[in-house]
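Coming up: chain A.
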Amino acid sequence: MTERELDTHLVTILRELESLEYRQTSPRRVRIDVTREALPGLLELLKGRASYVHLSAISCVDWIEDNEFELVYHLWSYESNHLVSAHTRIPRETARYISVYDLYKPAAFFERDIFEMFGVYFEGSPHMEKFILTEWDGPPPMRKDFDAEAYVQETFNWQSYHPDWLKELEEEGGGVAIRPEEVRR
Partner candidate 1 sequence: MEIGKRIADIILMPIVAFVIGLFMVLMLRKIAAKLQRRVGPPFFQPLIDIIKFYSKTTQVSHGLLHDIGIIMAVGGYLAAESLLPVPGMDGLSDKGGIITLTYFLMIPSLGLALGVGQCANPNGSIGISRALTAMLAYDIPFVIVIFGVAWHYGTTDLSEMISLQQAQGWGAFEMPLLALAGLFALQGMMGKQPFEIYVAPAEIATGPMVEMGGKYMGGLFVMQCFQLYTAGVLYTTLFLGGGTHWLDFLIKIFAVVAIPMMIAFTFPRYRTEDMLRLMWKWPVLAGLLGIAFVMY
Partner candidate 2 sequence: MSDLSKIPIHTEKHAPEEARTNPLAGVFDELVRFAQSRSMYMLHYCTGCGAIELPPAMTSRFDMERLGIQPMVTPRQADILLVTGYVSVKTLKRIILTYEQMPSPKYVIGICSCTVNGGMYWQSYATAKKLSEYLPVDLYIAGCMPRPEAVIEGMRALMANIQSGETEPWKDYYQRYDYYLGNQQHLFGDNWQTPTDVIGQAQHYGLAGPETEGEHTRILQQYQQPLVAHKLRLK
């Protein structure tokens, strides 16, 4: 199958489904926006009929101002050499979605990762438990409302350097003028 053929092939499939938008963002990248109900069906079609067998990654973005999580499924076809990114949004409060593990085995890792980092629960995913953050009791850290720097300042201490040259400067009337924290935005 040549690339051009697949384009039309992909387009036919995409036309079959309602409630999605797609656009080619670069020669080998296609972006699809799809409602959360239609996404599993879309993936099934993409895998079953359009040779998108490789789930490259699932990314999650916390759009806190929209009160939504965006899930992005990056799929790659070894036959047509195209990358399709399927975007969908789920509400932030419920933070639940359906696992695609039965379609794509790699999903288990990414879903667990998102579960840990964003607190999105994937129904039907095999490992909805902690993996990286086993020793972490706080909120899902990748959420935008978790202020890591404030947590760090509260939890940890810093070195209180006071070398001789600084003492000398202080005697002369100098000393620390601007601490690094003061210039951070």
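The set was built so that all candidates are chains of the complex that A comes from, given by their letters.
Note that in this section a residue touches a chain if its C-beta (ideal position, glycine included) is under 8 Å from a C-beta of that chain, and two chains touch if they have at least 3 such contacts; residues count from 1.
Please read these numbers as outputs of a predicted model, since none were measured by experiment.
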item: Chain A in this complex - touching candidate among 1 or 2; value: 2
item: Residues of chain A touching candidate 2 in the complex; value: 133-136, 138, 141, 146, 148-149, 151-152, 155-159
